[in-house]
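The complex appears here without one of its protein chains, the remainder shown in place.
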Amino acid sequence: MIVFERRMEANALWTLSSFIMAIVAGLAASAVLIASTGANVPDVFGALLQGSVGSPKALATTLVKATPLILTGLATVIAFRAQIWSIGQEGQVFAGAMGGYLGAQLLAGLPPLLFFPGVLALGMAAGMGLGWIAAVLRNRFAVNEIISTVMLNYLVVYLLSWLLQGGPWGETGGTISYHQSPMLPDTAFLPALFGSSRLHAGVLLPFLAAAICALVMSRTPLGYEIRGLGYNPEALRHKGVDIARTVSVIMMASAALAALAGAIELFGVSHRLRADNLIGLGYAGIIVGMIGGLSR
Amino acid sequence: MSTALRVEGLTKRFAGVTANDDVDFDLRRGEIHCLFGENGAGKSTLSSCIFGFYRPDKGEILLRDQPVQIASPMDAIRHGIGMVHQHFVLVPEFTVLENIIVGTQRSGWRLNAAEARQKLRGICDGYGIDLDLDAYVWELPVGRQQWVEILKALYLDAQILILDEPTAVLTPGESKVLFDIVRKMCARGMSIILITHKLVEVMQSDRVTVLRKGRVVATLDTPATTPDELARLMVGRDVSFTVTKPELAPGETILAVEGLSARGFWGDAVLKDVSFSVAQHEILGIAGVAGNGQKELFEVLCGVRRPAAGSIRFKGEEVAGMSPRAMMDRGVGHIPDDRFREGLVPEFSVAENVVLGWQRSPKYCNGPLMDREAITGLAREMIGEYQITTRDEHVSAGKLSGGNAQKIIIAREFLHASGLVLANQPTRGLDVGVIEYVQTQLLKKRAEGFAIVLASEELSDLFSLADRIAVMFKGEIMGIVDPRKVTVAEVGVMMAGRRGDIAASKERVSA
Amino acid sequence: MSQLFQEAIIISILASTIRIMTPLLFSAMGELITQRAGIWNMGVEGTMLTGAFAAYLVATLTGSLWLAVLAAIVAGALMGLVIAFMTATLRVDHFIAGLGLNLLAGGLTLYWFQSYIQGRAQPIFSGFQDVDIPLLSDIPVIGPVLFSQRALTYVALLVVPVVWFLLYRSRYGLELRCLGENPKALDVKGLSVSARQYLAVMLGSAMTGLGGGFLMLGFSDRFLADFTAGRGWIVIVALIAGNWRPRGVLIAVTAFAFLESLATHLQVVGAQVPHQLLLALPYLASIGLLMGLRFRSGQPARLGIPYARE
Partner (left out) sequence: MTGSPERAAAADPDKLNIAVILSAGIESAWDGTLIEALERAKVAKPHGLDITWKYTDPLWGDDAGDAMRLFAESGEYDVIWAHSTYSDQVKKLREEFPDILFVVVGSGNEGLGGNQYWVYKRVHEPAYLLGYAAGKLTKSNRLGAVGTFPADDVNDEINAFFAGAKAANPAVERTVAFIESWYDPAKAGEYTKAQIATGADLIFQLTGNFKPCEEAKILCFGNFQDQKSFSPSTVLSSAVAQWDPDVSWIVDEWWAHKAEGKSYQGNTDKRWFAMKDGGSAVVPNADLQANVPAAVQTDLDALKARIMAGSFEVPVDVSDPKAK
């Protein structure tokens, strides 16, 4: 099992081994699960391994599925490092997809090089809006961020439901179902990589985002402040750091990452706005982020 | 006198550090036995081993010449050993009574306080301790929290009491009361292990054991030794207790405070109409019992707390209400009293702490990134210049001893300040060697032309360093005096709320 | 809309408030105990879900509702044991432990559920009925609201003073609160911190599981995937909003349940707004309420921080 003691210094080996331990722990838990109903454990794991990295296609699938989790995981790491217990990733994923969908309508017709950055940015902006609300609630009104983000998660889910049913984005015509928007035009599909049917260009972004996050956290003054905020906000306040502002920046950056996950799901995978492919990405990301990121 | 407790060949290692190395130690019945040594010498570790909080790697503990197994604090308590930890182990949200009885009731599932209350009354009356058992601990000043800790031990019928730096947070008056009580305990047959850095207090003990780097250097009968000898044994060199302060004419006024007031969390007035000024080449001492507004005064001056009224002029500019950032940018340095909470990020490395607050300064940045080379270079320079004892600049500050941690803050503030340094209790809890060093540094800055505001509970410090002393009581300045013209006793009277000579201050403010 | 003010509807709104709040109350009081002992258990949802599933399983297998209640309690305590082992013994980060438990519980209950029904028609059970308290239930308005409810509802309402007494008036409660505020204070008296944390988390989680079980036995006749539908999060929110005090938590849970009940009735009487807006109302209003409130935080000082001798 994984024991997380606070690590004072970054330790690559420890981080790596904690990842491995996390995977082992996950597998062990699954083994118990499978065994509890009498199935053959080795068979199931063989199939699992085959299914996740056994072929290029499976690898592509794994990458596509990992993409949103890495992003929501990063969102978690950034916030939790600063001891900001935002669990709004779930709602922010939704917001990202919604912002992206709005963007697809506003920016329709632009060349891809402008269109995709534009819609992804709008998705992230929508997430940042949510992060900003939670930050204002915390800074101005002293509302605990766990409360505000849980509540905002619900609100966003209901907002999407209304937009798709009763609101302006629902699919109309013969296939009306209220749970989804119409399909986006082909031009709004994220381009495929290596001619694969499902590996879309969006899978590159988490790696880019992870690299940027790592650089920001370890090398920039902002990263220094984020870490410092997590350790000792009082000392930072005494030494001239505007805590409220830093909290806002962190919550918005974290929300932007989670929202990016939602936008990529929209343009890369589902190609239409619907809730059920977004559900759970945020909560799963929290665990990914905590296992990957908190083992400093 | 019989031996109450004996430690033989005790060794305790932490990862890589030998905190206690083959320590022999004995405590006689009815004596006050001091443990004396530098920060990090192993005093607290030895105490914790005796108390069963740590398991020694080697060695034996004997009670009344019988070897005993002390595997946990439970065992220690059963053997009549009590300990007051260096950092209080109290629950601020509990009342005094609750803090004392928690975990001690052995039967019944209803909380039964009546019996405990009666027993505590007896103890308090016997020793003359005056404490409201129903007050919340968070309401109590630190000095009084110390009594709670002591009562906890007495309530459990301790016969041997370990006091780890109990006087670090006490005023001289409170310390005196503590010593009176400790003597009463001895008279009743209790034995006391006392840890302190203050030589005056060491000199009141019966015997003293000096530790250096985990080893026992000597055990002496106190009456047969002198402070100088003890200091030499402890540090390994001569320590001068009186720093020499050159006469310097004050230059232009750096800081002028006029009619300053501030409010606390509950809207109460914590600063009332405070006025003073400090000039170049001048150290203004702030005397006062802790909790009389010194902390709030420093917070307002460095921008962390908003003033309710009044003016603060720094180099002629009105700065009241400005942010900490603005004050830092104008050259105000601040050494806060709670070094690990307000002055440092303990998890950050020494290097990172050296630039705390200046992380965005172009000096330490290379475009958008922090310039690691510049920062580590600077940190190495500071480690050399301020003789900070650490393996290297990557060690986290929290692992340094209090004295070395304090040196990081001093190095950082002196480096970035220009004109004014605010120092609140900069020598609290430090060993005499480090105190000497800090004082020398303050005087050096004074010579360079800085204005310094220095608060200390040690009046002797203020008398040797300050050019003028402002005495604070309940958020007000009782008077500003010239240390060459008043006695310690006179200042003590003012600290208790009597007004003194304000003329000196009036003169300055108008100047 | 004016329908809303008819007596029958007002009674219905209030009675519904009580029904919505009581399962939450069990869980919230359980989580209160857990958190006052310093363990920030994020696994409320998973614990409630497991409690609900255990109750369903036992109710359909044995037909005994009270055995099912016991099953929910035991299931909750077992979840507590897992949390305690992870946080007090392994010193895993509390958030990871709890969130991981949620995932595990979601997967396990679904898996067991499917293995249990194996494609046949889902067995159902007949849950608790309302118990009219003689005389009291005849009082106008108050009677039907308060004294014509499930047996466990009365228990839930009694749990609040009991927990209050436990925390503030019992020997054990003082130690329990001490765990959350400063466990070292117990350690230096030679008392085991982790043993007490195990006890507190298991007791708390047993109550949390009972909340899930009551939701099942009182208001449903079958299990479904994700049966608790996010109520665990509301419990955590209520705990924070209630400032970690029994009375505060009671008020928070009541306020939330009332808003939810109000929203329900607004939809039913046909308020001319999108029904999603009405469903969102309790959450919107809660944020609004909290914006206006300020108090000295009652959060236990060492909440969520694994304890170890330095």
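Per-chain numbering from 1; labels A, B and C assigned in written order.
Operating definition for what follows: a residue touches a chain if its C-beta (ideal position, glycine included) is under 8 Å from a C-beta of that chain, and two chains touch if they have at least 3 such contacts.
Note that the structure is a prediction, hence the values are computed from the model and not measured.
Note that the undisplayed chain, when the full complex is considered, contacts A, C.
When the missing chain is restored to the complex, the residue among C:I139, C:V268 or C:L293 that touches it is C:V268. The chain omitted from view is touched by exactly one of A:F80, A:Y158, A:Y224 or A:F267, namely A:Y158. For the chain left out of this panel, the touching residue among A:I84, A:V269 or A:A284 is A:V269. What chain A contributes to its contact with the hidden chain is residues 61, 64-65, 158, 161, 165-166, 171, 174-180, 183, 197-198, 269-272, 274, 276-277. Listed here are the chain C residues that touch the chain not shown: 3, 8-9, 11-12, 15-16, 19-20, 23, 114, 117, 119, 121-122, 124, 127, 129-130, 215, 219-222, 224-227, 229, 260-261, 264-265, 267-270, 272, 275-276, 279.
FYI, only the chains that are shown with their structure count from here on.
Chain B and chain C have CA centres that are 46 Å apart. Spacing of chain A relative to chain B, judged by their CA centroids, is 46 angstrom. Partner chain C is touched in their complex by these residues of chain B: 51-54, 72-78, 83, 85, 89-94, 98-99, 101-105, 108-112, 156. Contacts from chain A toward chain C in the complex involve residues 1-5, 29, 33, 36-37, 80, 85, 137, 141-144, 146-148, 150-152, 154-155, 158-159, 161-162, 165-167, 283-284, 286-287, 290-291, 294.
Of all residues in chain A, those touching chain B in their complex are 6, 8-9, 215, 219-221, 224-225, 227-228, 231-232, 234-242.
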